[in-house]
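Dropping a structure here in structure tokens format, bear with me for questions.
Left out: one protein chain. Kept in place: all the others.
Chain nomenclature is as follows: A, B and C, assigned in order of appearance, with residue numbering initiated at 1 for each chain independently.
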Amino acid sequence: MKRKIIILGLLLLLFVSVPFALSGFWVRLITYILMFSILASALNIISGFTGYAAFGNMVFFGLGAYTTAVLMSKGGFSFFPALLLSAAVAVVTAVLLGMLLLRLKGHYFALGTLGAAEAVKHIIENLTELTEGGQGITVPPLRGSPAVVNGFFYFFMLLLLIAILVVAWRISKNRLGYAFKAIRANEQAAGVMGINTTRYKIIAWSLSAVFTGITGSVYAYWFSYIDPPTVFDVMWVVKMFVMILIGGAGTVFGPVIGAFILETISELVWSRFINLHLGILGMIIIMVVMFMPNGLISLVTTGRGFRDIIKNLRRSTESRL
Amino acid sequence: MSEIILEGRGVTRTFGDLQAVWEVDFQVKRGEILGFIGPNGAGKTTLLHMINNTRPPLTRGEIFFKGQRIDHLKPYQIAELGVSRTFQIVKPFPGMTALENVSIGALFGKDKIRNAHWAREKTRSILAKVNLSQRENVPVENLNISEIKRLELARALAMDPELLLLDEVMAGLNPAEIELIMELIIQLNREGRTIVVIEHVMKAIMGISQRIMVMHHGEKIAVGTPEEIRNDESVISAYLGERYAKMRGSDA
Amino acid sequence: MLKVESLNAGYGDVQILWNLSIDIEPGSITALIGSNGVGKTTLLRTIAGAIKPYSGSIFYKEENITRLSQPNRAGMGIMMVPEGRQLYSGLTVEDNLMMGAYTRRDKKKIKEDLEWVYTILPRLKERRKQLAGTLSGGEAQMCAVARGLMAAPKLLLLDELSLGLAPVIVDDLIKVLKGIHESQDITILLVDQDVQIALELASRGYVIVHGSVEMSGESEKLLKNPDIRKAYMGI
Partner (left out) sequence: MLLQSIVNGILFGAVYATIGIGFSLVWGVMNIINVAHGSFIMIGAYLSYTFYIAFGLDPFLSIPLNMAILFAMGYLIQKFVLNRVVRGSVFITLTFTFGLQILIANICLLIWSADYHSIKLSYSGAGITIGSIVIPLVRLGIFIAALVLTGLFYLFMRRTKIGIAINATALNFEGAKTVGIDVGNIYAITFGVSAALAGAAGALISPIMSVNPFLGGPLVGKAFVIAILGGLGSTIGALAGGMVLGLVETVGTVFMPSSFQELIGFLVLVLVLVFRPQGLLGKKFYE
């Protein structure tokens, strides 16, 4: 326990020192990775803990981003009120969509959320007077020296990440988490045990949505330009799922570890082989799913030595039919 | 003793053309053990599903618990009223220990204990009751069939139910293990819980039930004491068979 | 007919069978007895080829089949009637039966066998165009047995034949199986949780405890053994 606290403290110190120690490029890159860590952790609450494959989770990101963009550029709002309203929009959407979609199971839910996300994207595209439609919208940027701007967004994302990790950690230990896990394991049995499954599923998705929406809002302010294809991009969710897979679904820190691994690889590939970038991402996804469907962490933790890791790897490559 | 705790009137469930349960009236008296028998596919489990509303609801009919109509309620609402059940195909929550599994019953059952830690404390005594104290910190994946069956029972008990529905908790157990469960059921009944038991182990169900209801092709064909059922002509010809009736008759 | 030698098998890390050996005479009916979880079904599944053993060997008609796949073994006449029937609910009864002959190529003989199955189980003929999912429990079990017979098996592995059936129906099934065994050249290995039924059908029995053979012998002797009566029949 004591060791864990020391490690966490050191990690925190390391992360706090980043903007002071590294160049702008690295700060922005790590901010980007932090953003994906938050998104993957948020997805993990509904998908990893509760077992609902929300492939349309970008709907909250897009709505958060657009709410902030519209309020700031058209409504004259400043960032923080816009951020709060974005969070509210995300939660309300999650509750409404949840009442409609969370009764679906498995693939049907996944497809339903994909359909809903696409529908919302098209609504935004069609509301041209408000959103400027498909050509995208600009947001008044944060003014200040590059170092201050970089630092602001870096610490904002870091704080958000810490917040969601604390939430996830609390959930993994309390009544709420038991309800989520029971629903994931067997919804029917959960209902019979007195768990109001509809209510807890909506809570899980709302928690996921609020963090995703806030992240979208920060993204809009940070990039100061957004368009529907980017902020509703399904591939982002796929990447989040790969991160969750790498790190281990339903764990607290898994998604963060996965985000750091995948985005680091992605960055290396992106800068070297620009033509092959997507192809290599595709290969990575295929490899991850094939060789470590239970996460990198399980590969390491279920065995003590190197030989066990190899054994686990080999087992995971055996045909599971 | 004769107060009716659970009652069904004209309960019917059809799947397309198939009549899974057809016009069944039933009554469960407070404080009794009622046995449900009949071959697979006779509609026993479907009937339990309808009591808990865990499947698409009944096609026709009404179900009352303590005089309150429950057939339109959600499963969790029925659980909160004090009805709990086990499943034929045991369904423990994986990735949790035995204790955590059972504590879910205390967290969300009638008592609604808010704190996960207190719920675990309360749960310990229930695990002891089903003889699983030694195994409380074992992940459920590592329990054997007999232990899982008892865990399932403990989970239902942790909700502190008035009415307990047990779906084949003895299936696949050996005689010694069956005896253990039988004793447990009788003990729970003495504590004042009403119990409905679905079972194929004829000896066990005849031994513990005060009344037995027989289902066949979705219909109720007989209700009565074990002795009456054993000698009921329609039950013998539709279900037990002459050989069984004679064989068990000579045992008794 | 079938010889299993020092078999070790299980699921993943969980070993279930420990050094288990049995020997089955051609044309016999043999029962496996034991409480749930001791490995009876695992043994049947390993013989059928659904589970790969860790070590040990299985000989069928003097041939080592340990490394052969389940489809290969089905083609050689080893057929399982699994617990819980495992029918294809959305296909007709006749399609279900024809799938039993999946590994066979002799079309004419398959047709004949279908007619033969229909004569011994006329209920199925009445329901041949019906979807298997609409059968009652007893009919479904008959359909599963018939599907097994359509493979023209030399060794039939019956897992939990009587489970969940009305005792009345079980009596019928036993009669049918006895008839088949008398008229055909077929060896049967069966598991049933009703030990009385298992030993009534079989001429020999193996008592399995913790994945190994504890005792074996003729059915009548086992039936009279007080330990067995106490442990498995609760008498």
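Just so it is clear, contacts are C-beta pairs under 8 Å (C-beta built on N, C-alpha and C of every residue); 3 or more make two chains touch, one makes a residue touch a chain.
Predicted model only: the values in this text are computed from it and were never measured.
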Which of A:Val18, A:Leu101, A:Ile164 or A:Ala190 contacts the chain that the document leaves out: A:Leu101
Which of C:Leu17, C:Leu43 or C:Met80 contacts the chain that the document leaves out: C:Met80
Selected residue (touches chain absent from view) among A:Leu130, A:Ala147 or A:Leu276: A:Leu276
Of C:Val4, C:Ile33, C:Ala48 or C:Met142, the one touching the omitted chain in the full complex: C:Ala48
Touching residues on chain C - with respect to the absent chain: 48, 50, 69-75, 79-82, 85-91, 95-96, 98-100, 102-103, 131, 133, 147, 151
Interface with the undisplayed chain - residues on chain A: 47, 51, 53, 55, 100-101, 103-104, 106-108, 110-112, 114-116, 118-119, 122-123, 125-126, 134, 234-235, 238, 241-242, 244-245, 249, 275-279, 281-286, 289-290, 293, 317-321
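By definition in this document, only the chains that are shown with their structure count from here on.
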Chain contact topology (line, ring, star, complete or other): line
Distance-to-centre winner among chains (Cα means, whole assembly as reference): B
Chain A-chain C separation of Cα centroids, rounded to whole Å: 51
Interface hub residues of chain B, defined as touching at least two other chains: none
Multi-partner residues of chain C (at least 2 other chains): none
Sites on chain B touched by chain A in the complex: 52, 54, 74-76, 79-80, 84-85, 87, 91-96, 100, 103-105, 107-110, 112, 114-116, 119, 155, 159
Chain C residues touching chain B - in the complex, by the definition given at the top: 35-37, 134, 136-138, 140, 163-171, 193, 230-235
Residue ranges of chain B in contact with chain C within the complex: 17-18, 38-42, 144-146, 172-179, 200, 202-203, 216-217, 237-241, 243-244, 251
